[in-house]
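With one protein chain withheld, the remaining protein chains of the complex are depicted in position.
Showing chain A:
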Amino acid sequence: WRRPHEAWGERFRVAAGALPAAAMSPSVAELLLQRLEREPPGPGGGLCSLEAAAALGLDHQTLVGAVKSLQALGEVIEAEARAATRWELSAEGAEVLRDGSPEVRLFRSLPADGLPQSDAMVSRRGPQGWGGVHSQGGYGSQGYKYEWKVEEARKNLLRTHTTSASARALYHLACQDKFTPVKYFSIDRVFRNESLDATHLAEFHQVEGVVADRGLTLGHLMGTLRQFFTKLGITKLRFKPAYNPYTEPSMEVFSYHEGLKKWVEVGNSGVFRPEMLLPMGLPENVSVIAWGLSLERPTMIKYGINNIRELVGHRVNLQMVYDSPLCRLDV
């Protein structure tokens, strides 16, 4: 429940002699150097970057940027990274302090004459249900046998795939009094904090389809995919076993690209795992098949675009937008 709280900063001093020429208006580097001048030189003196940023009314990251560029000039300043740690209660720890441990909370919530375990798990939709499945198993699963932490699960993220939205939609479906079959789709933005290059951006779009009904099979998923891709003008398909943590069986979908003369991956799909669906409260004989693909990749393949920045973002060439023909896929 406790975790170290880290704060780090850099201490720096001006080296004797070297100072760059003054610029027209005071840059961050200039302001920093001016402040540093006032500090005593030598190992004992110097400034802490966190304090300096606060005093100058600057964002710490901006100040660090200035420090790095000054360091790049040569022997102008010396900087040394330091870390300070202290212990503090994590969110989960604070919760336990306030409400008691999960064991205590479960104990307190049970009625005097008890409750069958399956009811206790299903009636508590949410953390109790998933925590149990992940840590010890349940719903016919061995479980993942690790310590599931609610604090970790509650961390806010920009979603990396639209499956998170599908999961929410399925949860609302499960909350209905009576189950009705559904077919959902979404086409929306996703985010990845990865290194950027010609084919990767921090944000792009995904297309996702979901069918929830009783008695769905892998054959149904393949048939649905075949019709879906036919509408996109892709007919030659092959399916390959794959792995996703939340689907089993899982399949990667490949199509034959006449131009590149090879099979390329066009999508990913699978049947959602019971460990995901049953804690939501969906009936046991309901299966959910789902598939997804990115928008940008097939578009780039179809139009022969090599750099994703030509397709998304502010650097798109407006002339390309003015001149583009109709997009006719299934003709």
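Assume a residue touches a chain if its C-beta (ideal position, glycine included) is under 8 Å from a C-beta of that chain, and two chains touch if they have at least 3 such contacts; residues count from 1.
We take it that contacts and distances are computed from a predicted model.
Per its UniProt record, the hidden chain corresponds to "Phenylalanine--tRNA ligase beta subunit" from the list "Exostosin GT47 domain-containing protein", "Phenylalanine--tRNA ligase beta subunit", "Prolactin 2" or "FXYD domain-containing ion transport regulator".
The chain omitted from view is touched by exactly one of A:Leu32, A:Ile234, A:Met251 or A:Met300, namely A:Met251.
Among A:Pro181, A:Gly233 or A:Pro283, only A:Pro181 touches the chain left out of the display.
Which of A:Gly215, A:Gly259, A:Gly304 or A:Pro325 touches the hidden chain is settled by the complete complex: it is A:Gly215.
Where chain A meets the omitted chain, the residues involved are 4, 59, 61, 85, 137, 140-146, 156, 158, 181-183, 189, 191, 193-196, 201-203, 211, 213, 215-220, 222-224, 226-227, 238-243, 245, 248-251, 271, 273-275, 287, 289, 312-319, 321-322.
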